[in-house]
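Got a structure for you, written out below as structure tokens; questions coming shortly.
All protein chains of the complex are present and in place, except for one that has been dropped.
Right after this comes subunit A.
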């Protein structure tokens, strides 16, 4: 770093705070008014929009006895859901009050929610089971059983289907089906994460062998995307579904999902930091912008049309372990392995 670099976006438009323990995830409420960070020590810190510029006002409380393993925006417009290695699913309301929605026998490692104007669904994974609940989180709609521990869950854009990754492939279920028989998408090996194309064209999983596997949903055609030096821990489709953006290399990797791709097409490289692995990616909900976090704590944003790189935060100590845009696109939040949590206000001034 030399003195001639302009101040980073974090310095100009953001604030950060150091927490005890690793940031295990971050989420932004559906109404984009609150950002939440979860830690490996069981704490959750919430930053309200009015306070995004002053981190001393962010509110920290202990929510779980043990590490927080998963965090997601609630199905309601406000609030968050968290899951922990205390086997508990909890809700943090906008006023900071905490309530327990479920307590099981296994860690709650994954939570995802879906909502529209009429209602919503909450899904969480615990061991081999995925449980679906109504938007209030009180009534269990169904419990979906899988052959091995679920490593990732995702709703399609319309909330009609939910897909789960596990050993030897993925299972796709209809949320409203009267009889639950999943569509099995098979591929031998350990699948460790999952993403779905926004128009439902493809389902993609990350694999232990540092590659991606995909299925074209129209005909089940297999797609293989390989060449990564490390496991892909984070992936996201761009809002229009043209690109699948992933971590796992020292550049932001983007697989084309148009013009016949990704089959037989090389991925695009959207820039990165030589020799430093990308650990987290997120796609902007409105513009063609991708954010990426790296193993040295640096965060970048890239305009995927202009191939323009914008430094968000300089390198720190620990790897970026959490990264999210707000639904309205006005905020970017990130957290690191060494407990750094930051919010950047991207709104027009």
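Quick note on the criterion: a contact is a pair of C-beta atoms (placed from the backbone, for glycine too) under 8 Å apart; a residue touches a chain by one contact, two chains touch by 3 or more; residues count from 1.
The working rule: contacts and distances are computed from a predicted model.
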item	value
Name under which UniProt lists the unshown chain, selected from "Carbon-monoxide dehydrogenase large subunit", "Hydrogenase maturation factor HypB", "GTP-binding protein" or "Glutathione transport system permease protein GsiD"	"GTP-binding protein"
Given A:148, A:184, A:222 or A:307, the one touching the chain that is not displayed	A:148
Omitted-chain contact residue, chosen from A:105, A:118 or A:178	A:105
Of A:216, A:231 or A:265, the one touching the omitted chain in the full complex	A:231
Positions on subunit A where the hidden chain makes contact	21-22, 24, 40-41, 66-67, 69, 85, 105-107, 109, 127-128, 148-149, 151, 167-168, 188-190, 192, 208-209, 230-231
